[in-house]
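Reading through the C-alpha cells given below for one structure.
With one protein chain removed, the remaining protein chains of the complex are shown where they sit.
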Amino acid sequence: TTRTTTASANAPKLTFPIILLLLQVIFIILFALHSDYGHEPKTLTEHELFSKVNTLIIASRHRGSVQYPNGTFDPNIIVISEPHRGINDLYSMFQDIHIMIFIGFGFLMTFLKRYGYSAVGYNFLIAAFVLEWALLIRGYMFDFDFDTKKFPIDVERIIVADFVAAAILISFGALLGKTTPTQLIIMCLIEVVLQSVNEWIGLRRFCAFDIGESMFVHVFGAYFGIAVSIMLYDRALTTNTHVEEKEKPVYHSDLFSMVGTLFLFCFWPSFNAGVAAAGDARLRAVVNTYISISASVLLTYILSSVLGKGKFEMVHIQNATLAGGVAVGTVADKIIRPAGALLVGSLAGSLSTVGFKIILPILKKLKIHDTCGVNNLHGMPGILAAVVGIILASMPNYSLYNDNLARSCFHGVSRTPLQQVGYQAATLGVTLLIAIGGGLITGFILRLPIFNKKDVLTYYDDDTYWDTPADFHYIDRQEKDRLIVLERDVLHA
Amino acid sequence: TTRTTTASANAPKLTFPIILLLLQVIFIILFALHSDYGHEPKTLTEHELFSKVNTLIIASRHRGSVQYPNGTFDPNIIVISEPHRGINDLYSMFQDIHIMIFIGFGFLMTFLKRYGYSAVGYNFLIAAFVLEWALLIRGYMFDFDFDTKKFPIDVERIIVADFVAAAILISFGALLGKTTPTQLIIMCLIEVVLQSVNEWIGLRRFCAFDIGESMFVHVFGAYFGIAVSIMLYDRALTTNTHVEEKEKPVYHSDLFSMVGTLFLFCFWPSFNAGVAAAGDARLRAVVNTYISISASVLLTYILSSVLGKGKFEMVHIQNATLAGGVAVGTVADKIIRPAGALLVGSLAGSLSTVGFKIILPILKKLKIHDTCGVNNLHGMPGILAAVVGIILASMPNYSLYNDNLARSCFHGVSRTPLQQVGYQAATLGVTLLIAIGGGLITGFILRLPIFNKKDVLTYYDDDTYWDTPADFHYIDRQEKDRLIVLERDVLHA
Partner (left out) sequence: TTRTTTASANAPKLTFPIILLLLQVIFIILFALHSDYGHEPKTLTEHELFSKVNTLIIASRHRGSVQYPNGTFDPNIIVISEPHRGINDLYSMFQDIHIMIFIGFGFLMTFLKRYGYSAVGYNFLIAAFVLEWALLIRGYMFDFDFDTKKFPIDVERIIVADFVAAAILISFGALLGKTTPTQLIIMCLIEVVLQSVNEWIGLRRFCAFDIGESMFVHVFGAYFGIAVSIMLYDRALTTNTHVEEKEKPVYHSDLFSMVGTLFLFCFWPSFNAGVAAAGDARLRAVVNTYISISASVLLTYILSSVLGKGKFEMVHIQNATLAGGVAVGTVADKIIRPAGALLVGSLAGSLSTVGFKIILPILKKLKIHDTCGVNNLHGMPGILAAVVGIILASMPNYSLYNDNLARSCFHGVSRTPLQQVGYQAATLGVTLLIAIGGGLITGFILRLPIFNKKDVLTYYDDDTYWDTPADFHYIDRQEKDRLIVLERDVLHA
C-alpha cells in the first residue's frame, strides 16, 4: 500500500535515519573500545569442594597445635567470595522485566484509536535504543575499570539497562502522540544521561534506598516527560475538536491496552525484587509488591465506581490498578509487614484514580498535557513511595537502611536514622530537580526548528510516519456515519 | 465520554464500592493482626559450610575412639533440615501461574462481542480480591501458629492463593455476562472459604493426592459456578434473540480469546508442577502435562472437524485444547508414563469437544446455562482426572500414593491401596457435594433483592457498568446494516 497523504509531505525524510545511523555507528565504536562480557559466578564443583576440604584436613593434621578460636579455621585457606549473582539467580526475573518493557509499556499505550502502530512501534524503538545507550552510560559511570579500560556486561547490567528504558518510556507516555520519532531519539539521548547521573547521586553519594526504583525510574521518568510536554504544548491540544477526537480509544484498542496492564501487574514483583539482595529481602520485595499492587486494584475499582457514578472507566483500570507497585517500590524489600503493603497499595490506587479523574483535567487547563496520565500512575505514586521511604528511614529496625551504607557514603556506616531521613528526602528533591530542569531544557531543544516539530493536526495519527492499511482511512468516515446514525436514533427515540 | 443510557439508571451506584471498601478495611486489620513474612530457605555460605566441616574435623580428632557405624557421624553436630523451597525453586513457575490467572483466564473470556471490558476487567478484580482473601483464609486454616498468633506468607503461599483464584475464576466463567460486580464479590467471599474447607478435608483428612488441583480447583470451580448459574437462570437467556445475539463473538474478540488460550496452554506444566516435590516428581509433572495437553490439542482438532463437518469451531480450539492439562492434573507427578499422558490427554480433548458441541446445548435446554462452557473444560475433564487418580491409587508402585500420607491422616502410613482408592473417591464426592451445595446456596443469596439482580436485557453488555467508547454503540447499528446487506445479497444471488 503506497497511498500518500498531505500529511506525509511534512514528514522529515532523512533526519531520522541519518541521526540514528550516526548514533549506532558511535555506539559500535564505544562498545568495541570499552565493553566486555562479565562473568557468571563460579560454582564449586564437587571436585573443587572436596579438594578444598582435603586441603583443610591435611592442614589440620600437619598443624595439630594450631588453635581454632570461635570454631573457625585458617583464613588463608578459605576464600570467602562476595556473593555474585548470575543467570540462575536473576534470569527469570530479568525476562519478566524485559516483557514489562516491551509488551507491558508497549501495549499499555495502544489505547488511542489511531495511534496503535506508533505506540507499540516507538516503544519498541525507544527501548531498543535505550538498552544500547544505557549499557554504555552505565558502564562508564558505574562499572568502568581504569586498569583494563573496560566495563563488564552481565545479567545484572542488562536488568539495569531495562530499568533505564522504563524511565524513558514513562516520559514517552506523557508525550504520546505529540512528537516525531527524531524528537524521541534526541530525548532518549539526553534523558538516559540525566537519569543515570541522578541515580548515581542517589545511590553512590546519598546512599538512599530505592530498591524498586520508584524515585529513580518512576518519579524521574514522569516529571521529565511532563516537563518536556510543557515545552511542547500547543493550545490546539485542548481546543481543536478534531485533535481531541483522536485522543480517544475505540473498543478494541482498549482491550489491546489491557494486555499491557496485565503483564505489568503480574511481573511487578519481579521489577521490585529484581536486584534485591538474595534471601529474605528478596522474598519481602516479592510479597510486599504482590500484596500492594492487589490492594491498588481493589481501591481503583472502588473509586472508579464512585467517581463514575456506578460506571468503571477503562483508563483507571488500565493504569491506576498498577499504582500499588510503584508506591511500594522504594521500601519493597524492607519490613513494612503485609498490612503495611496493603495500606500503601490502597492509598496509591486511590490517589491514582483521583489523579486521573480530577487532577488530570485541571492540569490540562494549566497547559500541562499528559497523554497517558503518567503523573497519576508514576509521578504521584512515586512521590508517595519516596514519602513512605522517608518515614521508614526513621525506623532503623524496619528500614534496615544501614544495609545500603558503604564506605563511599558521606558519613559512612555511622549514619543516624535522622541523617538517613535527610538523604532520602534529598534524593527525592534532587530527582525532581534534575527531572524537571532536564525536561524543560530537553523540551526547549526539541522545539528547535531542525527537529521538525510536528503539525498539531497530525497528532495521535499513525498515518504521518507509518504506511497504514486501507481500513485505517475508513475510521474517520465510520465516525461520521456513526454520529449521523446516533442523531437519527435520538430523533426517533 | 459521559453518555448515559437507560441501563445505567439501574446500576447499583454505591452498593459495590461500600461493600468492597468495608471488606478491604477488614482485610487490612486481619493482615495487621495475624500475617507475617515467611522465610527464604537458608543456604549455607561457603564460610558456614567450612565452619561445619571444621567442627567435624576437630571433633574427629578429639574423639578418636568414637565409633562411626554405617559411615555416619555424630548426629548432634549436623542438622539435616527439611527441604524448604524459596524463590530460586518456585518463583519462575509462580510467575507462569500468575500469568495464567490474569492473562490466561482474563483473555480467554473476552470472546463475547460486547463484554470484553467486563471479561478481562472483572477477571482482574476477582483475582486481586481473591489473592488477598485466600492468603487470609489459607493462613488461618492451614498455617496458623497458635504461639505467635501469626501465619507466614512466602512464595509457596502466594502460589496457593493463585490456585484459589483459578477456582473462583472458573466459576465466573459459568456466570460470564450474567452478574453484577457486587454479586461477584459476594460469590468470592463465600467460595474462597468453601473451596479452602474442601481442600483442607481432601488434603489433610483424606490425604488424597491431586497435585495439579484438578479436583480442588477445576471440579470445584466448575460445579460451584454451574450451581450458582442454575439459581440465577432466566428464561430470556435462551428465548430472547437480542440476548442470544449478544452471546456471540466477533472476529477480533475470538482472536483476543486465543491470547488467553495459548498462555494457559504453555504454562499448564507450571500449574501442575508448581508445588510438586523437587526432583523426579516435578520432572514427571512437567513432562506428563506437556504431553497430555498436546494430545488434547490434536483430538480437539480431530473432533471439531468431524462434528463441524469439515469446519473447526473457535470455541473448541479456545477451550477443549486445554482439557489435557486438567485431566492429567491429579496424577501429573505420578508414574503414568508418557504414553499414559498421551492417552489421558486424548480422552480429555475428545470429551471436552463433544461436551461443547453436544452436551452444552442439552444442558441449556435443561435450564443449566454455562456461558464459557466450564463443564466441558474444567468439570468433566476434572472428573476424568479424579477417575484416573482413583484407578492409579490401586497401583501403589505407580501412584506412589504413600508419599502423601502423614501421621495426621486417618489410618496413617499403614493405609492399603484399596483404602487410598476409597479416599480418592471420597475426595471427589465431597468436592462435588460442597461445590454444588455451596453453589446453590450462594446462588440463592445472590438472588436476594439487596444484591440488585441484573436486568436480563443488560446481559453480556459492558455498557451497564463501564464507560464505553463511541464505536461500542455503533456495533448494534452495524449489525443491522450487515443483516440488510446480507439479505440483499441473498435476494440478488
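Letters A and B mark the chains in the order given here, with residues in each chain numbered from 1 onward.
One rule holds in what follows: a contact is a pair of C-beta atoms (placed from the backbone, for glycine too) under 8 Å apart; a residue touches a chain by one contact, two chains touch by 3 or more.
The structure displayed is predicted, hence computed values, not measured ones.
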| item | value |
| --- | --- |
| Selected from A:116, A:202 or A:355 as touching the chain missing from the view | A:116 |
| Which of B:123, B:321 or B:352 contacts the chain that the document leaves out | B:321 |
| Interface residues of subunit B (partner: the chain not displayed) | 44, 52-53, 56-57, 60, 64, 68, 71-73, 78, 80-81, 83, 88-89, 92-93, 96, 113, 248-252, 254-255, 258-259, 261-263, 265-267, 270, 273, 278-280, 282-284, 286-287, 290-291, 294-295, 297-299, 301-303, 305-306, 308-314, 317, 321, 335, 337-339, 342-343, 346, 478-479, 482, 485-486, 489 |
| Residues in subunit A touching the chain absent from view | 1, 8, 11-14, 16-17, 20-21, 24, 27-29, 31-32, 35-40, 45-47, 50-51, 53-55, 57-58, 61, 86-88, 91-92, 95, 98-99, 102-103, 106-107, 110, 116-117, 120-121, 124-125, 128-129, 131-132, 135, 153-155, 158, 181, 252, 256, 259, 465-475, 477 |
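Please note the rule applied: only the chains that are shown with their structure count from here on.
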| item | value |
| --- | --- |
| Whole-Å gap separating subunit A and subunit B, where each centre is the average of the chain's CA atoms | 32 |
